[in-house]
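First the structure, which I've put down as structure tokens, then a few questions once you've had a look.
Only a single protein chain was left out; the remaining protein chains are all shown in position.
Labels run A, B and C following the written order; every chain starts at residue 1.
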Amino acid sequence: MGINIAFWVLAVLAATGALAVVSARSLFRTALGLVLCFLSIAGLFFTLSADFLGIVQVLIYVGAIAVLLIMAIMLTRDVEKGNLPSTLKIPALVSGLAFAGLSVWVMLNTSWQVSSEAPTTPTASTLGNLLFDQGGLVLGVEIAAMLLLAALIGAISAAREK
Amino acid sequence: MNSHLLSLIIFLPLAGALLIGTYPRIPAGVVKYAALAFTLSVLALSVILLFRFDRQANGMQFQEIYSWIPALAAYYRLGIDGISLPLVALTSLLSVVAVLMSWKVENRTREFFIWLLVLESSVLGVFCALDLLLFFIFWEVEVVPVYFLISIWGSGDRRHSATKYVLFTLLGSALMLAGIVSLYYSTGSLDMVAIAGSGAAIAQTLLPAVPIFFLLLAGFAVKLPVVPFHSWQPDAYTDAPAAVTVMLAGSLAKMGGYGMIRLCVSIFPEVARRYAPIMLALAVIGIIYGAAIAFRQTNLKRLIAYSSISHMGFVLLGIFALSQTSLVGASLQMVSHGLITALLFCTASIIMDTTGENDIRRLGGLARQMPSTATFFMLAGLGALGLPSTSGFAAEFTTFLGSYSSSEVAGIKVFVLVALLGVLLAAAYVLWTIQRVLFGPVLPVFNDSRDADMRQKTYCGLFVILIFFVGLYPMAVVSIVQNSTAGVIKLLGG
Amino acid sequence: MHIMSIPSALIWAVWLLPLGAFALISPLIRPFPGKAEPASFISIGAVGISFALSLWILASVLQAPDRQIILHGADWLSISGGPVFNFGLLIDPLSAVMLSVVTSVSLMVQVYSRAYMHSDPSYLRYFALISLFTAAMLGLIVSSNLLSTFAFWELVGLSSYLLIGFWFHRPSAVAAAKKAFLVTRIGDVGFLAALLVLYTKTGTLDITALNSPGVLSAISGGVLTWAALGLFLGAMGKSGQFPLHVWLPDAMEGPTPVSALIHAATMVAAGVFLVARMYPLFQAAPHALTVVAIVGAFSAVFAATMGLVMKDIKRVLAYSTISQLGLMMLGIATGGVWVGIFYLFNHAFFKSLLFLGAGSVNHATGTFDLREMGGLRKKIPWTFAFFVLAAVSLSGIWPLAGFFSKEGVLAAALDKQPVLFGFALLTTFLTAFYIFRVVFLVFFGDYRGSHGPHESSRIMLVPMGLLAVPAVASGWLNANGGFEHFLGDGATHGFWSGFIGALAHPLALFSLLAALLGVFSAYTLYIKRWISPDKVKWFLRSPYAIFTRKYGMDELYENIIARNALYRGVFQAADWTDRVVIGGASAGIASLTTGAGRVLRRFQTGQIQLYAVAAVLGMTAIVLIALVRG
Partner (left out) sequence: MTAGLNNYLVLSAVLFSIGLYGALSRKNAVVVLMCVEIMLNAANLSLVAFSRFVTPVALSGQTVAIFSITAAAAEVAVGLAVVIALYRQRGTVDVNDINLLKW
């Protein structure tokens, strides 16, 4: 029951945050909306008994990505212009609504094979085994590491002063 | 050594190209010697091939089979039979001549010879490949060097001609690829010989046989070229540098005829028989049409290009007459046309280089100023008009005889009788050209025209010897070809 | 008298020797070599030995069983499951006679040429080509397979081309050479088609096999007629029969000895030889034989009329040759092989002698134009004597050679084709008239030229003298039917009753009368001038105009057909099609593509969000369609 209430509250908060991102005038409010959205999603992760991911979400998205984005806003001096819509506001709205309609319709009309088993908690050790154990996704982890390294180098070289 | 002879032949020029490409400090003067050495060694190997080839045996020889892409059942599969062997030999000979003809290339010499060697490799690969995928890859690779050779070292509207060449070839080969893919999905195999051997017994039909036949044919028809898919050819032949024209006309055009025999006729004998009248009509149209247009040309190379269309019509005629003799005739004609047209283009380029003039109307009386070149040009012309004792006669007569007496195609007699007029027209435009270019009053403008030098005389002389050798002793080629063509005819169920 | 039969190697040598001479001389050819006397000795030596060998062959054939010697050579082509063509030699009386004709005339002409071509810078090339021609002509005669006959047939055409265009800096010579090659090639296409038909029907091109009754009866009549007509088309081209005669007068652009050898005695007779060679085949196709007779008779009169009015001595002789070849065709078609070949045999000698005489006149006067000659009989008496002998022989006046052969043709024609006999008789009259017109204009009256005429050197006169002997006497070989017996099939015409007896036949009187009338008319017009030639010309101005314009045939071929119908018509249409229709199609497709690109590229605004909107909407649409349809 508590989880249900939590879901509805968090869902509304996440949607509000997202709407703030796309509609707020000030870029700072946009950023705050984003943080709100991220945090609500972290909460939703907890309601899904994904404790590890919830923490990761807070750490990475709220702690790193949102901060990075805010820094980017500050670095580019378009702040005073605010968060303006482009010429494609209406087509974008149509696309968004079409996509939403389609995906909601598909989701509701699909009979998912819902399992009634109790979820694994806590998840950290299971995930750790899944990723690093024998037969796990070590290769994937390595590739992700390479990707991060490459992105790091790429970002530095792209952004550095010539 | 013996079992890898074909690989060696195909990849030796490529190795030469890599060597020249990777050691940029080789002086330009040495590059051409290197290219000559590589092409000469390929020629030597194909001569070995000619001697080691078992003329009595049926089927493929010198086969090499290695698994290549197991998932596709694609093999690295090489082999030659009597139909491809003469073309391999011809290509390696023409490559040597092409290098010799390019002795004076000053502009970007290194690249020129690299592309020339790559071209040789790919053409040889087409003639040796027995796997459809491999065949197709070699077929496509050839486009690249030709494009650069024409667009960088060509003359006239060279970029236009090069682009036209590429577009036509790619259009043809795109359709051909579709054909190959459908064939693959229909048979589950890429082995050209095995597919042909299983004949009409195609396992599951993705497409009916008829569309596959025409898809494959499209690529070959553009290459041969068959009228009305020829409009790239006069442009390309005219604007390409002389050596490349020789390769294009002498060797690359034969890829079309070869492919028709090897894929279209061998794999779809029934379809070939059903649609033979159409192909024969196109052949006859090509013979007459090419000759008719040749009369109107004022550019020497363009005239030879149209005569080439006319002569390749005989190849098409021989192939789709579907008889043993006519196929032998078509093979002979491919070899003969390779030699004769190459010599025509060689001499024409000597004339055009030294006089700086390619307009027939402004040439004349050159027989006095450059007697050797004139002699070579005349001999080539006599071959082109099918004078007995030249290879042109042996080939055309065999084609006519085989076609006329063929019982496979109804109404073929009429086609052959009309095609005979091509011989008459050939005589007319050849002699008229000789009259306008070589004979008549001596023009003082060309007084300082240089006759052919030793290098040029050597390769022209070589062509003359071969033209007369094949003409007087056609069995030299026929004995190689006949068992393989008989194999093709057997597929027809005749 | 028994003569040792000739070894087969020597039969091969007959034609290989001149070929060897060609092979020896031709590498020596340089543009301006100076004198190269030895070359002519090689060439003359080779043909001299060939001449001796051909006499030996002639003698051997008489003794051979079936009067035939067949030598198998190498297979030129043998395709497994296809045709086999053996290049062999067939020696029978026909080819033996032809061999001796060709070698003897070639020998005489080559000796003559040593003086005639003395100062020409391309002396070497001349002898190389003459040797090539001789070899090809001899090969044509002896080959046992129609395919090799055809090959040599084309090769003599080539050497004829090269010799007509010998002075290739002269545009007229080159044009004439090309014309000769092309017109004869029209005939050759017929020949080639006949080969295809015959091979397809019989599976062989061996002459002996094709002529055997068994093989011939296997072919249906219609096909056989077409095959025979195809062969005859080839013969018409080579022998200058109407309507393919136009090349021969132009061929006179070549050196005169070449005209004597190729365009009078030997190559042009190859057509007659071909018909004779395939005579059994023609016999099995009587319609074709009738065509041969008609074409021959018509050409005979047709060419003779043009010979009446030509102003160039060589052209008169050229038309005369066409006319005489027509009579040979008529002779073969009506009387059989021996009639035509006997005519050919005699004609070869007196006609080449006439040409050599014309060459000698040319040496004396520096021209071939009849209007610039006259009164030469005192200045060049030897030439005069030989020329007149040959002219009398050509006119068919007893007892010279021409009489006997002409009687054969006339008798046969009267027997089989009475209408055509009239043509032949008319030809006799015209022949006598035009040749004596030449004689009178050249040798009588007053000299009208400006050159100081002088007799030719002995090197030229001796061969002429030697040719004069057969020109006078070769006809006597058949005075008692000897030649007929040698070549014929046994059928006799009951006409021949000896050298003098032949005169007793009423037909002989008729033809003699016609010939003498011709001579007399010429005498009236050109010596006595009882009637002025100009008056006759005016009186007959319309036929005269037609004759001098060669019936408009040159105009028809060169201007109407070649230049307008083909070059400016069909060929231009093809060229236009190629440039506009086919070239336009490919250019059109190209510009359609670029045009489409020019329009469609406007959608590429660079606005990444627009692309994304399109992608999202597109993806949504695809999923929607998949859902609805699935």
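The rule we apply is simple: a residue touches a chain if its C-beta (ideal position, glycine included) is under 8 Å from a C-beta of that chain, and two chains touch if they have at least 3 such contacts.
Because the structure is predicted, anything quoted here is derived from the model rather than measured.
Put simply, the missing chain touches A, C once the whole complex is considered.
Seen from chain C, the chain kept out of the figure touches residues 601-602, 604-609, 612-613, 616.
For chain A, the list of residues touching the undisplayed chain reads 3-4, 7-8, 11, 14-15, 18-19, 21-22, 27, 30-31, 34, 37-38, 41, 44-45, 47-50, 52-53, 56-57, 60-61, 64-65, 68-69, 72-73, 75-76, 78, 81, 83-89, 91-93, 95-97, 99-100, 103-104, 107-108, 112-115, 117-120, 123, 126-127, 130-131, 137, 140, 144, 147-148, 150-152, 154-156, 158-159, 161.
By definition in this document, only the chains that are shown with their structure count from here on.
Compared with chain A, the chain whose C-alpha mean position is the greatest distance off is C. Centre-to-centre separation of chain A and chain C, using mean CA positions: 99 Å.
The mean-CA centres of chain A and chain B are about 64 angstrom from one another, to the nearest whole unit. The set of chain C residues that touch two or more partner chains is empty. Note for the complex: chain B touches chain C at residues 164, 167-168, 227-228, 230-232, 289, 292-293, 295-296, 323-325, 328, 365, 367-368, 371, 382, 387-389, 393-394, 397-398, 400-402, 404-405, 416-417, 420-421, 423-424, 427-428, 431-432, 435, 438-442, 474-475, 478, 482-483, 486, 489. Every residue of chain C that touches chain B in the complex is listed here, in rising order: 30-31, 75-83, 147, 150-152, 154-155, 158, 161, 165, 168-169, 171, 174-175, 177-178, 181-182, 185-186, 189, 192-193, 195-197, 199-200, 566-567, 570-572, 574-575, 578, 582-583, 585-586, 590. Residues of chain A that touch chain C in their complex: 86-88, 91-92, 94-95, 98-99, 102, 106.
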